[in-house]
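One protein chain omitted, others in place.
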Amino acid sequence: MFGPGESSTIIECTANTTCTTLHAIGTSLLLFIVLLTGFAYMTLWERRLIAWFQARIGPNRAGPAGLLQPVADGIKLIFKEDVTPRNAERVIFWLAPLIKMVPTILVVAVIPFGPPITVPWFDGKWYRMTQGLTDPNIGVLWILGITSIGIYGIVLAGWASNNKYAVLGGLRSSAQMISYELSMGLAVVVPVLLAGSMRVGDIINAQNNPPILGWYVFQNPLAAAILFIALLAEVNRAPFDMPEAEQELTAGYHTEYSGMKFALFYLAEYIGMITVSLIGAAFYLGGYHFIWVDRFPLLGPLVFAVKVFLLLSGMVWIRATLPRIRYDRLMMLGWKVMLPLAMAAVAWTAVAVFLAEQVGKELTAVFAIIALVIFFAGAQWWLSRAGRKTPLEPGAGRIETVSLSEQARGR
Amino acid sequence: MDFSTDVQASVLAVLPEILMTILAVALLALDVVWPDARKRDLGYVAGVGLLAVIGVMLVLAPPPGEVSDQLLLGGMIRHDQLAQIFRAMVILGGALSCLVTMGVPRLQHRGDFYAVLIVAVVGASLMSAAADLIMAFIALEMTSITLYLLVGYLRGDVRSSEAGLKYFLFGAFTSALTLYGLSLLYGFTGETNIYRLGGVLGRSDLPDGAVAVSLALVAVGFAFKISAVPFHFWTPDVYEGAPTPITTLLSTASKAGSVALLMRFFLAVFPPAGLLGALEGVKDYSALWVQLVAVLSVVSMTLGNVLALVQTNIKRLLAYSTIAHAGYILIGVAAISTDKSAEGAAAVTFYMFMYVLTNALAFGVVILFANATGSEQIADFAGLSRRSPWLALAMTLALLSLAGIPPAAGFVGKFLLFRAAVDANMVWLALVGIINVIIGLYYYLIVVKVMYMERGPEDGRPVRVDTPYVWALGIAAAGVLLFGTIMVSPLVDWATEAARALYILL
Partner (left out) sequence: MELTVESLVFLLFSLITLGGALMVVTTRNLFHAALFLMLSLFGVAGLFALLTAPFLAGIQVVVYIGAIAILIIFAIMLTPQVTAVRPTNSQWIAGVVVAVVLFALLVSIVTPLMSELGVEGWSAVFTEKNPPPVPADSMARLGEAFVDPQGYMLPFEVASVLLMAALVGAVMLVRPARGAEDEAPQAGAQE
């Protein structure tokens, strides 16, 4: 296998300034390219997948199997007229898409994508470096902080557009994001407790013991579910896409945006999906760990990518399946259901960690099994209860249509 | 100085606070569980619960004798006699406020109101015992923030909302200044425990100006809490606008806790050189705050009394009277630096105790009267003696106590204060105080005159007195009367014992 021989010198990259700089620049560029490509093909994949769910074909004209569709979309968006409403708050109108987009990309900086690798360089030495930009000891805090800045993009866009639909969309989204951020924060506390560190790399590595079964989703499925739901709300994806509910608000906060500024929002949404999937996978699905990753570090990013891809497809599936929930119910769910459950999940893990420290590590497995049983029993009870409650009131059978204009969001 | 790590003693030291927190949560739960018709009884649960906390505290948790055992929980609080007696009066003030709330139609069935009120009492109680800058500030904020909410509780009432906003703006402003002062002190010494801080400050070589500025900034917060001039502007409006039970709480629990913290803080952080032992090179900053307190005292007394002369609303009158009383109390505080016999501190403690009872009594009568007649004007008190002789008697007792006339406890309190000032070589302060007492007599006696001499339009209709009021006013009146006559010496003994604890620093 590709790797340094016995006699070659290995240098830690962090000890070498040149290497650190080159590594930072190289990784940033690589991440940027991967994310942008990911965004482009995510849009295509979503449209194809939804089409498939709805027994349609989806875009398949541009290039083989529609693979050039994103390119066509991009060209179209670049050449569209970029309209700024006359009474808009110009500077903020300009800034908002950037404020929305930049944080979604920044989040990726603290996530490692694989175990450290050793790379040969032209000077004949081998350099050991991390896969990923950096892994600070406040990684989790960074993720929470940076994602919370993203809200500003939406709020500012809504306010600066000087349009009532946009303002309403902005208000809705800020209320929604604040509400769900609490549950998200609590759900993130669980992996921090289990791993005993706020470094994302530590959290990922702690889940490899034992492989696969050590993933935190098995330790605390409730918290994992809450995190996933909260992340969906955080990126305003269906069924939490209230801020841009077109039946009520035309397009919500980006009603007045067009051309490249609109494209930035579009970009931010899809990159946001990718980054939150990264977060979810890193915190609960073992990150880059699967089998053999320890032996072949370069497999790490690949495994990670597969997990992210599955999560993304899950998001599309949810969008194709579930109708948008009403706004008051959304708030009710966030405050009265998710928040208490998240607190219970944190308390559960805290007790588990404490007892495991006192008694022995075997207790972790016991707690995990109990948690899984309770989770599935609870889910079963809740779903069966939800299914039984069907004496229809007049008007309750009104069907919420899935809007076709969603398909043409590229404008 | 090491802090005690005894677990049992630590729990006992914060037992009243723990019990009160449980009581607050229980009230919130009962508020949900009980049917609406029964909710008025929440007031009994709160009031009697608080009285029970005092009992438990006095029986179960006598403070340990050794000073080294008194600083507990990492030095955050000091469990001594001073904390004990001030906690007793703070919680008593809270209990009486809860009982009188039961007569206010819009508040009596509100579990959340009682719960937040009790949290305010917890804050004031912690203030009495706090021995660390961090603890002191959190306790201060705990009473402030809850009181902002309670003052503005009557949402439909413009005056209540205005009072809440005013209290909040003033409080936030002074809190910020206080915090700045505290952070300067921490920056100078690197200590947050006030007992350690005093030693470090005394031995450091700081310029007087630096210490004076930080002292003055901290004093702003205390002056606000006890409504001393020039931080008194909020007092009349807030006293008038707030729900009267909260006015009671403001003038009793919140004030008592602040006075305890004020004495403890000044004496520990800027101790007179003698107190720190015969160590070489200890610098004495106590003159700074003694002068400051004396000036504040004179201004507060005079301004409060003079402005009270022209008031027509009874709550505003009592508000200006409270400013004047802040002045009287500061006389005693100014006297605590010089005498080691603890006369000044004992006088302040006694005075505060009687002031809590007296004010609870006065405001209790005001609420009853306002409920019956819908007025808080002094002129409308006319003929109260014929409508309800007992109520008029209770009010008279309260006013006599405030004025400082013998059968009531106020006389003993004022006497002790002025004697302490004279013993501390501050005769002039005592003289100013006596002149002020004479001014005060006028407006207090006017109310008595209106009640007894003048005839009102509704002379025949008696004012109904509910059971909780019988209890609340009974306790307060009995206290005022007994501590003014036959029970003087036990209370003075307790206060003196408490005051001695103040002087044991190291």
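Letters A and B mark the chains as written, and numbering starts fresh at 1 in each.
Throughout what follows, a residue touches a chain if its C-beta (ideal position, glycine included) is under 8 Å from a C-beta of that chain, and two chains touch if they have at least 3 such contacts.
Since this is a predicted model, take the numbers as computed values, not measurements.
Participant: Among B:L42, B:A61, B:V116 or B:L384, which residue is in touch with the absent chain?
Facilitator: Touches the omitted chain: B:V116.
Participant: From the list B:V45, B:L58 or B:I134, which touches the chain that is not on show?
Facilitator: The missing chain is touched by B:I134.
Participant: Which of these, B:P63, B:G94 or B:G152, touches the one chain of the complex that we don't see?
Facilitator: Final answer for the missing-chain contact: B:G152.
Participant: Tell me which stretches of chain B touch the chain missing from the display.
Facilitator: 3, 5, 7, 10, 14, 17, 21, 24, 28, 73-74, 76-77, 104-107, 112-113, 115-116, 119-120, 122-123, 126, 132, 134-135, 138-139, 141-142, 145-146, 149-150, 152-157, 159-160, 184, 188, 205-207, 209-210, 213, 243-244, 367, 370-371, 374-376
Participant: Which residues does chain A use to touch the chain missing from this display?
Facilitator: Chain A touches the chain not shown through residues 89, 92, 136-138, 141-142, 144-146, 148-149, 151-152, 155-156, 158-159, 167, 170-171, 174-175, 178, 181, 185, 198.
Assume only the chains that are shown with their structure count from here on.
Participant: When the centre of a chain is set as the mean of its C-alpha atoms, what distance in Å lies between chain A and chain B?
Facilitator: For chain A versus chain B, the centre distance works out to 54 Å.
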